[in-house]
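Here's the structure, in structure tokens; my notes come after.
What follows is part of the complex, with its chains left where they were.
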Amino acid sequence: MPQAAETSSASLFEGVVQGYSVKLDAFEGPLDLLLHLIRKNEVDIYDIPIALITRQYLDYLKLMKELNLDLAGDFLVMASTLLQIKSRMLLPLPEPEEGENEEQEDPRAELVRRLIEYQRYRDAGLELGARELLGREVFIRPCADGCCLEGLAVVDDGPLELDLYELSEAFNRLLARMPTARAHEVAAQDTLSIVDAINEILTRLDSRASLEFEALFIDDSSRERMIVTFLALLELCRIKLLKVIQNSRYGTIHIFPSVAATDDDGVADELLFP
Amino acid sequence: MSSSSLNAIIEGLLFVSDGPMTLDRLTELLPDYERASVRLAVQELRDDYELRNAGIHLVEVAGGWQLRTVPELMPYLSRMVKGRPARFSQSALETLAIVAYRQPVTRQEIEYLRGVDTGAVLKTLLEKHLVKILGKKDIPGRPIIYGTSKEFLEVFNLKDLKGLPTLREIQSLDETPVFEVQEELPLQALPPREE
């Protein structure tokens, strides 16, 4: 079977070209294209004639290039994988050493697994798309509240519905519409773990008047954690939330909150909304 | 499809309509049916709901027909409109994002970034316990410093703030990956060897 396919590959390729000349970019990716070639040549997916398929695959890529179509990098990565498999297929299998596992994995095995796995999800996707979709086959009431509830004010005091993506996107959009210089100054990425450490230090200080410097590090075994805690401490000093005092040289370093304990709600209203 | 009765079709149309539907409009949407049949079907449908003692009924309002809940259910429905999931306005989301990603942060800093007054939004976020006061900055004016709360982590199901998606990761969804192998590949050179 593979041999037969090999001899007529030129004409098969014509078929590929003709059949798909109108929708050359119709393949979702290299795996989709490979599955198509396997079907087209009617070969066994568990015994892919790799030379034939590789050649047709490369021909297809060449065609796309000649037509000046944008070739997604993913197609090229697969091309190199195919060539690699092909060359490994040409090498004689090394004699199994004494006591070594006799079974050598077929160079194609990994590709076959991926193809089959991909096919499953592609089919599952098609099955999903064929369901009775809300807004396509089935419909719900357009304005569920209000329509028939005149006079009732809707109170949205229920559970918060928030989405992490929306939160990040909100910040992203904000940065996008800001002048670049200002955005750059805002977009620091790695401050988050420091903020955790800041919160931790503030929480620990919450109940007492001061804290010993060493006490901050006692539980922390990891070096990274210690650095982050130290950076947090520096940040807290920088924004003048903490004071660090050392009474004598080499003496114990004490950390004090530089503000009196604040009453959350009261202070907020008073200072924010005078 | 062919088996859908006219009554069922009209029921569906009234269900998805966002206001009362006139007989004219219904007839226009159902070109295969006579106006008289449509009128009859609407009346049958109304009687149906009446007979079933259903929770909804078909009423003629503002010259059209509309499905509504029966007035007797008001006490139950008013209970329901309370406690609906709170949706966030864009400005609340933006402010929360700034506090989350830039904390510890002052109101002035937030307003510098957003370019608008943020007092009311900040107050809402404090009331919803998503944002808390960390303390006061020791500079003239002693502005309040804000950060996110434990509840914030709970709402987003985060273990700690490190669980927040980095902006780079979100931004990278837009980027086309760069494939370095592109140049190296010998596309023309088909291996000469034949099996």
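Chains here go by letter, A and B, matching the order in which they are written, and residues are numbered from 1 within each.
Convention: a residue touches a chain if its C-beta (ideal position, glycine included) is under 8 Å from a C-beta of that chain, and two chains touch if they have at least 3 such contacts.
Computed from a predicted structure; not experimentally measured.
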A student checking the file should find the full complex to be A x1, B x2
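Here, only the chains that are shown with their structure count from here on.
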Between the Cα centroids of subunit A and subunit B the separation in whole angstrom comes to 24
Seen from subunit A, its contact residues with subunit B in the complex are 3, 6, 51, 55, 58, 61-62, 65, 73-74, 76-77, 79-80, 83, 86-87, 90, 139-143, 145, 147-149, 152-162, 164-175, 178, 182, 186-187, 189, 191-193, 195-196, 198-199, 202, 235, 239-241, 257-259, 262, 264-265, 267-269, 271-273
In the complex, subunit B touches subunit A at residues 12, 15-18, 66-69, 74, 77-78, 81-88, 90, 93-94, 96-98, 100-104, 107, 113-114, 119, 122-123, 126, 128, 130, 132-139, 142-145, 147, 155-156, 158, 160-162, 164-168, 170-171, 177-179, 181-182, 185, 187-188, 190-191, 193, 195
